[in-house]
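Here you go, one structure.
Note that one protein chain is taken out, while the other chains of the complex remain in position.
Chain lettering (A and B) follows the sequence in which the chains are written, and residue indices restart at 1 in each chain.
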């Protein structure tokens, strides 16, 4: 019996490893994603194009302009002569912000101890607008503080800020756990469901089903190569994030693998469920992509903050397995916590897996009669 | 006699593999020309070259007087083709398929109307005319695709194993359609591996391992090999084949 099962599993491995194109995509995808998320996609803004409209043209305004120019965040395109040109520059999509210094800026500052700067942002992109007006605020504040430091200021409160877990504020720390859950889902759900439905379509599934083995074992052996592939993928992602992105694995690797295996099994059960319910590869693909992948990207919390969503959508996020896995990976990998901190999330995943497996076995029996 | 297909040393290579090797033959107007061979002998490759679906590696050929290299678009106006795989649109009705293919061959609205009525009448498919083609039984589909392939009254029609998987009665009916077409002056070029069908042809050629090993009328071939059926002719020739699928 065991011999026969291993024959089955061997056959499945052969199927998977002979399809070079698909295999290439399977291993290429995590690499591309890690590179994209690790290097290209940051929320930081550098070299934002701005214009300055300086009616003052005095020492103070020149000094602030110099500071803006010197900062990495800004790239001053032009010094404009009048207000009207600002609108055109915005409409051309040439700039993200305009800084306006009114006339007599320096003399107001020196004599009335109060002067105004106006920041005009292109709020058609509110993210960028908020971020760069924040940077500009900081630079102007710094300048003001420099002026103040010439005199001693009493009643001063200082704050010391420590950035925990991610002192350099790398976007990768947030994204890598997200990418892990996405890739594992993609491989397990999409690939398994398509592979099984393909056997249904070509009719080879019938041949397997009339063989003397329990259909459940056949299905399990179909899932085995994908479990192996997923673990390899997981290893690739972890290696890349440690070696290329310089991310530490703070917690226990063993725990990370154990929980990941659980998540892979959850995803495989989902893939099986989809394959049980669909008859064509195309619908299996569409359901996997539209029904699984898109909600997972949305509701995992690594792209879009969950706490900002309307309450019904937050409820939806609870039934997304990737969300729980994402929390676990962050806790173990980044925060370095042990099992005691993640048992709740693990339990949720375990329950989901059990449920899915039960439904799978039930529907499978129906199909055979 | 008018020559409608003329080939001279037509060859197709895929890398090292020679699928069709220096094929030379002529086909005359109004003939039913059988193109026989085992699976993998190179029949489909040869036929695809003649239809302009595949570029020959070397050799020359003219179809209906047009050069196979330079005048493929002219050739396409003068031929009909029915592939091994059923290739009408399953999600269109019989009438819509007829209108579509007739339309792209440039038939006028009046011709389209006449032709489709006539065609549906001949096939006896009046009740099914508005049904999706996908829902028809295989035999009907084959007859329909043949009728669609000769809708624009081509000079030559190429049939690639048109009766594969069809029951004997339908096959007989299918051959009636072929004779009808031949009588109206259409040259029929047909591949098959049913040897009884070979007997229906005016002349046949036998392909083995990419080469034409015999070409004559069925009667002469039987005489030459001193056997009583085409099956035996085929068996004798194909026995030496090195490749088969």
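By our rule, a residue touches a chain if its C-beta (ideal position, glycine included) is under 8 Å from a C-beta of that chain, and two chains touch if they have at least 3 such contacts.
Going forward, contacts and distances are computed from a predicted model.
Taken from the listed names "Hydrogenase maturation factor HypC", "ABC transporter permease", "Cytochrome c oxidase subunit 1" or "NADH-quinone oxidoreductase subunit M", the protein name that UniProt assigns to the chain not shown is "ABC transporter permease". Interchain touches from the omitted chain, evaluated on the whole complex, reach A, B. One of A:81, A:148 or A:242 touches the chain omitted from the figure, and that residue is A:148.
Within the full complex, the residue among A:14, A:41 or A:361 touching the omitted chain is A:41. Which of B:5, B:88, B:159 or B:178 touches the hidden chain is settled by the complete complex: it is B:88.
Of the residues in subunit B, those that touch the hidden partner chain are 48, 51-55, 72-73, 76-77, 79-81, 83, 85-92, 96, 99-101, 103-106. Not every partner is drawn; the one left out touches subunit A at residues 21-22, 25, 28-29, 32-33, 36, 39-49, 88, 90-93, 96, 109-110, 113-131, 133-134, 136-138, 140-141, 143-144, 147-148, 151-167, 169-171, 173-174, 194, 281-283, 285-286, 289-290, 294, 298-299, 303-305, 307-310, 313, 327, 330-331, 334-335, 337, 341.
Keep this in mind: only the chains that are shown with their structure count from here on.
Chain geometry summary: the mean Cα position of subunit A and that of subunit B are 57 Å apart.
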